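Note that one protein chain of the assembly has been removed; the remaining protein chains are unaltered in position.
What follows is chain A.
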């Protein structure tokens, strides 16, 4: 069985602020890590492989530095990895990202099961998985919280809905996005690190794809555009209380009473 896991490199901190005066984004350092939700996706693949055998590939789209998360995936047990990196992919929104990844998936060859994380901590849309499934023309199930059975031609999973839990059987090839906590992700192993330190990471760019139409990638392939960015608004109609704890408590108590939250 061929399993493909999609992983993304995200900023290690979320301390981005807008400088009020200049409107410039400030980010402390540029350290980055694997999207934490993708660790669950990778762990799911590793568990399936333990039971059923097969091969696990990982795929990421991002700048050249994103190779580091593919190495990390090797240290956890992935067999094979590829990175899609090209300046022409820059500025991609959900649609262009999904399209690029779907072209990359076609390039690296067939997978029976594609696993995505629930969402990323920077994009935070949870939309990339379903859009890839659409571009590949395969079914998908989101919010999978349990793998029940792997059959010859399909997989049975438990899907988490707001008021119900659904058990569904999906034919291969298909894509699932998994919930946090589906399995506890393992730590990268030192032994595997040594074993895989020379393992190849394939890097593909636009010229390797079937569809080389530049208009479908990066900023040009993105139907949505960021018109402006700005700091969140400030509520001007406010009171700030300072003082010693007794005074503050008194004020708070009185306010809650005035607003009838305490009788």
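We adopt the following convention: a contact is a pair of C-beta atoms (placed from the backbone, for glycine too) under 8 Å apart; a residue touches a chain by one contact, two chains touch by 3 or more; residues count from 1.
Assume contacts and distances are computed from a predicted model.
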### Message
Missing chain, UniProt name, options "C-type cytochrome", "Electron transfer flavoprotein alpha subunit apoprotein", "Lipid II isoglutaminyl synthase (glutamine-hydrolyzing) subunit MurT" or "ATP-binding cassette domain-containing protein": which is it?
### Response
"Electron transfer flavoprotein alpha subunit apoprotein"
### Residue of A:56, A:142 or A:182 touching the missing chain in the full complex
A:142
### Message
For the chain not shown, which residue from A:87, A:110, A:197 or A:212 touches it across the whole complex?
### Response
A:87
### Message
If the hidden chain were put back, which residues of chain A would touch it?
### Response
10-11, 14-18, 22-27, 30, 62-65, 85-87, 89-91, 93-95, 98-99, 119, 121-131, 133-135, 138-143, 156, 160-171, 174, 180, 214-215, 218-220, 222-235, 237-243, 245-246, 248-249, 251-253, 255-256, 259, 261-263
